[in-house]
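Our next item is chain A:
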Amino acid sequence: MKKTISLVAALMMVSGGVAAQSFDDAFNAQRGMYGKGHSFTFEGQTYTTDHPEEVAAAAEANAANAEALLADAKAMYADVLAVDFGWTLTKGLLKSANKALEAGDFRKSMQLSARAQYHSRMGIAQYHQSQQEWIMAVPN
Partner candidate 1 sequence: MKIIKSLLAGASLALVASITQAATSGNTLASVDPEADRIALQSFFQKRFPQVPLDDYVNGIYALDSGSREQWEEIEEFPPYEFDVEEGEVLFNTAFANGKSYADCFANGGVGIRQNFPRWEDSQGKVVTLELAINQCREANGEKKLGWKKGKIAQISAYMAYTSRDNVFDVQIPNDEAKAAYLDGKQSFYTRRGQLNMSCANCHVAGSKVLIRADLPGPALGHVTHFPVFRSKWGNLGTLQRRYGGCQKNVRGVPQKAQSEKLRNLEFFQTYMSNGLVVNGPGARK
Partner candidate 2 sequence: MAKGILRAKAKAKGDNTVVKIMAKHAMETGNRKDKSGQKIPAKFIQTLNVSYNGKTVMETNLGTAISKNPYLAFTFVGGAKGDELQMTWTENTGASATETAKIK
């Protein structure tokens, strides 16, 4: 299963479909090669390979941050369901994040919320991408 998912990640990076390297391409290439927590430069600027969700999850672990992150993740899950592109594991992540929050394990809750939010962001991206690209898969 791991293998499939990394392939999926690879598919995600080609979203732009432009030959010249865009920021997304650069980000994804760096992320693919070095994982999170790595710095790279793109057009003279320095960036890290962290997803926005990972940056949010790395904030101070406290009740307020965990609650805010969970609320964001839930809102984005509602958004992805509205376009009918939800992923199956997201609901469980949100549930676990809620549990961890109630148990006072803020760090864990934030990490779970971040993953859930990443799923939903990707689902929404998938929706937009598919609107453009589905026709290319049709045989003729």
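How these were chosen: all candidates are chains of the complex that A comes from, given by their letters.
Here, a contact is a pair of C-beta atoms (placed from the backbone, for glycine too) under 8 Å apart; a residue touches a chain by one contact, two chains touch by 3 or more; residues count from 1.
Here the structure is a predicted model, which is why all the values come from computation and not from measurement.
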item	value
In-complex contact of chain A, chosen from 1 or 2	1
Candidate 1-touching residues of chain A, taken from the complex the two chains share	4-5, 7-8, 10-14, 17, 19, 81, 84-89, 119, 122, 126, 129-130, 134-140
